[in-house]
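The other protein chains are all here in position, but one chain of the complex has been omitted.
When the chains are written out, they are named A and B in that same order, and each has its own residue count from 1.
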Amino acid sequence: MTAEATASRPSRSGLRWGRLLLSDYAVLVLSAGWFVGVMPLAPGFATWENLANLVGGMLPLLVVATGQTLVLITGGIDLSVTSTIALASVVGARVMSGDSGWLGGSVLAVPAGVAAMLAVGAAVGGLNGAAVTVLRMPPFIVTLTTMMFVSGFAIWWTQSRNIGGLPAGFVAIGARTLPALLVALGVAGAAHAVLTRSLAGRWAYAIGHNPRAAFISGVPVRRVTLLVYVACGCGAAVASVLYTGRLEAGSPVHGQRILLDVIGAAVLGGTSLFGGRGTVVGTAFGVLFLGLLDNSLNLLNLSHFTIMMTKGAVILVAAWMDTVRRRLDTA
Amino acid sequence: MLALRGAPLVLCAVVFVVFGLLAPRFLEGANLVNILVQSSSTAIVAIGMTFVLLTAGVDLSVGALMFVAAAVAGKLALGGAPLAVAVVAVVGVGLGGGLLNALLVTRLGIVAFIATLGTLYVERGFALWLTETRAMNLPESVLGLGTARLAGVPLPVVILAGILAAAHGVLTRTPYGRQIYAVGQNLEAARKAGIATGRIVASVYVVSGVCAAVGGLVSLAQLGAVSPTFGTAKEFGAIAAAVLGGTSLFGGRGQVFPGTLLGAVLIQTVENGLVILNADPYLYPLITSGIIFVAVLLDSAGTALLASRSRRRIRVEDAPVPGGPARHRADPDPA
Partner (left out) sequence: MIACRGIVKRFGGVPVLRGVSFALSGGRTLGLVGENGAGKTTLMNILGGHYPPDEGRMWLGGVPYVPRHPQDAARCGVAFIHQELNLFGNLSIAENLFLTAFPTVGRLPCIHRGNLRRRAAALLEEVGLSAGPDTPVERLSAGEQQLVEIAKALSLDARLMIFDEPTTSLTRQETERLFARMGQLRVRGLSLIYISHNLEDVLRLCDDIVVLRDGEQVGGGPRAAFTVDRLVSMMVGRSITRLFPARAAPVSAPPLLEVRHLTQPGMVADITFTLHRGEVLGLAGLMGSGRSELARILFGLDPFARGEIRLAGRPLRPAPRRSIRRGLALVTENRREEGLCLEAAIADNLALVTLAAHARGPFGWLERAGLRRAIEGVRGAVRLTPTAPDAAPASTLSGGNQQKVVLAKWLLARPAVWILDEPTRGIDVGAKSELYQLISDLASEGTGVLVISSEIEELFGLCDRILVLSRGEIRDELARDAFDRERVLRAALGERPRPGVLS
């Protein structure tokens, strides 16, 4: 745990329940409550099969939301993650596909494909980071344009067609629960370790808190900022590996609809849009909550619209709790 | 300085000239009107977005609100309600959506980005419920609206012109409009000056809501159908149009005319020009986003330059400092 997290963690001084609901654990508590509440209502909910499905669906979101958390901690935002997922997906498929891929059938197909996907993520992230740090453009609009461009490029390149025939070894990474779980937890765990235990992580928080003070204290603000955008892009690429495997095809529209889920999960987990505050653990709780919500509302045979409205309301409540928490902190 | 500020406008001109040279048909009157018609919906939504951006806020829920408005209008049209009722209902939807955002932002103090992200979900869900997640095909009467003409001018353009004129008038000619600029420039100073900042901030979300709803109706009249993806990602198009027209994301700068209108038209122009040139339709977003990127880059470079110019100076080099070195004297000193 970072000091940031412990600062608002109530366990140490045993604060009241009210504080718990306003703490970083609020979402976990809500998730547990929701889980228990839904169990009797939806018969298929607490089965191993459904839980595996639930977890499998959450993992790519966890990976991409982890990357987003890094960027948000420095006070930035990355709207281009979903487009990165799409582009990495089709690039990877182009490399690996047994039907038409450049290395189709070769033993190198899978490693080369994954490497290419990661390179796509790093490139898009590097582009965002450079525009934000060197050209000093606002992150929101920079990543908005890269979102449009990268997505457009993926669609143009594939002429909006899916690419199938992926090697079984690759599909297994995303489609089978265990490897996907290992990859996702690996990424999240690494990000968590970097944030809490490494120099770069502590610098990232400092930049988010006060870039001026960080700069004067000798923090390489530009380098770290660039790095978090690259890391975020790579996170999207890893998520793309999972998505692509899960759906067994490279598609230029993969992940298109999860952008707001990604940011929502991070914010639900206590990450602040103003920077300086956020943890991977919290984001994981946010992902868990959104995944649980999606899955159970589906099982309850509730319609798509109920799911969306509930999600929206939940995000608003979480944001409001964040506002209240801030007021309590500064009071 | 002015050249830098006006960079997006220069970019518009460049695009027009380039397409005009590449395809003479592009500059024909009929095509120009066509561009206006195609861009009217985005332009209307972007006008509302400009109000919000001027206060340094953002409204991500406009696309969803367009959907709600279209769904409500569609339902009413299918139910045989008269057009006037549908229009009133649409404006009501816009007011409601806008008020909701205003409440969340000013009363609960939620950041605009997240507040409007939340309402995006809520409103999209609501519209999906209204349409029962099915595409809704509308009777000819509604579609007729999209092609109708008023004194020879297509109706969507008439509506756009009306809203544009009103918005431009409000922003440039009313105390309220000028106070919006003051609030966006410096909220704290505006409050000190005695401006009711809370009311101003709340109002821009209402304006944005109404514009989004009307934009949804116009879009509906042109498409003739409400699909479950109606209005998706329109918020980004609207922000892009406003920013392209020189509106700053940091508040206080921007105009709906010519700025935002040109931004919306430019985006549509690029698409239109590419169609005429028979370009691969998949290339459109690539070129559009490239142009937006350049426009924003020029804008932020201009802002940085302005900021460095306005730094307070300690030494006023032309001042005759009492007892100071002679070289700082203002009046020419023969010695």
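FYI, a residue touches a chain if its C-beta (ideal position, glycine included) is under 8 Å from a C-beta of that chain, and two chains touch if they have at least 3 such contacts.
Predicted model only: the values in this text are computed from it and were never measured.
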Notebook entry, point to check: In the intact complex, which of the depicted chains does the undisplayed chain touch?
Noted result: A, B
Next item on the list: Based on the whole complex, identify which of A:Ala131, A:Ala206, A:Val230 or A:Met321 touches the chain you can't see.
Entry: A:Ala206
Notebook entry, point to check: If the hidden chain were put back, which of B:Thr55, B:Gln179, B:Asn272 or B:Thr288 would touch it?
Noted result: B:Gln179
Next item on the list: Would you write out the residues of chain B that touch the absent chain, in ascending order?
Entry: 169, 173-176, 178-179, 181-182, 184-186, 189-190, 192-195, 252-253, 306, 310, 312-325, 330
Next item on the list: Can you list, in ascending order, the chain A residues touching the missing chain?
Entry: 2-4, 6-7, 12, 194, 197-200, 202-203, 205-206, 209-210, 212-220, 276-277, 329-330
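In this text, only the chains that are shown with their structure count from here on.
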Next item on the list: Round to the nearest whole Å and give the separation of the Cα centres of chain A and chain B.
Entry: 29
Checklist line | Residue ranges of chain B touching chain A (in the complex, touch as defined) | finding: 58, 104, 108-111, 113-115, 117-129, 133, 236, 239-240, 243, 249-250, 280, 282-286, 288-290, 292-293, 296-297, 300-301, 304
Checklist line | Residue ranges of chain A touching chain B (in the complex, touch as defined) | finding: 131, 135-138, 140-142, 144-149, 151-153, 155-156, 159-160, 260, 263-264, 267, 273-274, 303-313, 315-316, 319-320, 323, 327
